[in-house]
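Mind having a look at this structure? Questions to follow.
Removed: one protein chain of the complex. Kept in place: all other protein chains.
Here is chain A:
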Amino acid sequence: MLRTIKPRNARSKRALDAREPKEVEDARTAIFVRGTHTGEVVGAVMKELMALKKPYAISFSKKNTIRPFEDASSFEFWAQKNDASMFIVGQSTKKRPNGLVIARTFDSKVLDMCELGVDKFVSMSELKTPKSTPGHKPMIHFASELFDTHPRYVQLKSLLMDLFNAEIVDSICLPGLEHVISVTVGPSPPQAPSVAVGGTQQEDTKNLPKVHLRTYTIKLSPSGTRVPRVELTEMGPSLDLSLRRCQEADPALWKAAMKRPKLKKQDIEKGLGKKKKNMEVDEMGDLRGRVHIARQDLNKLQTRKMKGLKGRPGEEDVDMGGGASEDEDEGDESPRRKKRREE
């Protein structure tokens, strides 16, 4: 465990406060960790992924004896020490060559992990094409129906989105969009109905279709309409990945991680929360409302008042009184009134 630090000056206090939980979180910082043996390919892959992830990336240049699926305690320590919540571990062993583990944490505890094997890798430097500016936000494109149905691919999509784009921003500069990361899953093998249901873990991973990760720069050309036409140029890195082991999130931890903050009243008026009916903020920033009135009851319309049309005194009392009191106390009655009632 880390010792708890008591801030001794304003600067260190500010630094500690910045690490406190926030309602709207910043992007996840990722730590790139080398395992006992990394190998040339995985080392290069990590370097390039880090180039995409910068400035929210920390590199651990030394080797670490780490087996994420057996003991994840190191992750917890590193997450606390570096205020990071994502890990990319590169490790190449005889049994699992060119392995890449993506792990994310919640509250410095490991939430879920996914191991990927790098089957093919094309570096940025191999492709002599224009590159994107470091630090710009990428767009992400996922293509496969499996990203909606298969739990492994749903998890992978969630992990990749968290890795590259998990920051909530309220506006983005449109000319600043320079590159797109495209993730496509190959067709599932024909005799693999067991993809979703059966088989052991070992069998399962062999049947899972490959994942192709490509990075393209975009070129916008005018099309005569407001929306420009998009052309893509491959930028690199290009990866062909296969799914290996994975660790699902603990349900209780997942539930805690998925808690959303309550929206503020101001946000609701802006339309971020549940939209309120008949309310809108106009261009001047004023809140305008629309009121709907029920159909007018013409029987109650006040027409010209005339003496002859006036009701008897006390008539209103009957209407208002309802069943307030009914005593059997008989008052005197005038013959004139009785006469009128008989009419």
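In this section, contacts are C-beta pairs under 8 Å (C-beta built on N, C-alpha and C of every residue); 3 or more make two chains touch, one makes a residue touch a chain; residues count from 1.
Note that in this section contacts and distances are computed from a predicted model.
Engineer: Have a look at "Origin recognition complex subunit 5", "LADA_0H19614g1_1", "Ribosome biogenesis regulatory protein" or "LSM2-LSM8 complex subunit LSM8" and point out the UniProt protein name belonging to the hidden chain.
Structural biologist: From the choices "Origin recognition complex subunit 5", "LADA_0H19614g1_1", "Ribosome biogenesis regulatory protein" or "LSM2-LSM8 complex subunit LSM8", the unshown chain carries the UniProt name "Ribosome biogenesis regulatory protein".
Engineer: Which is it among A:9, A:73, A:133 or A:225 that touches the chain not included here?
Structural biologist: A:225
Engineer: Of A:76, A:119 or A:162, which one is in contact with the hidden chain?
Structural biologist: A:162
Engineer: Would you mind spotting which of A:31, A:72, A:100 or A:180 touches the chain that isn't drawn?
Structural biologist: From the options A:31, A:72, A:100 or A:180, the contact with the absent chain belongs to A:180.
Engineer: Based on the whole complex, identify which of A:9, A:171, A:278 or A:299 touches the chain you can't see.
Structural biologist: Hidden-chain contact among the options goes to A:171.
Engineer: Just checking the interface: what residues of chain A touch the absent partner chain?
Structural biologist: Contact residues on chain A toward the absent chain are 20-23, 25, 28, 85, 104-107, 111, 137-145, 147-148, 157-158, 161-162, 165-166, 168-177, 180, 182, 184-187, 212, 214, 216, 218, 220, 223-232, 234, 249, 252, 254, 256-261, 272, 312, 314-318, 320-331, 333, 337-338, 341.
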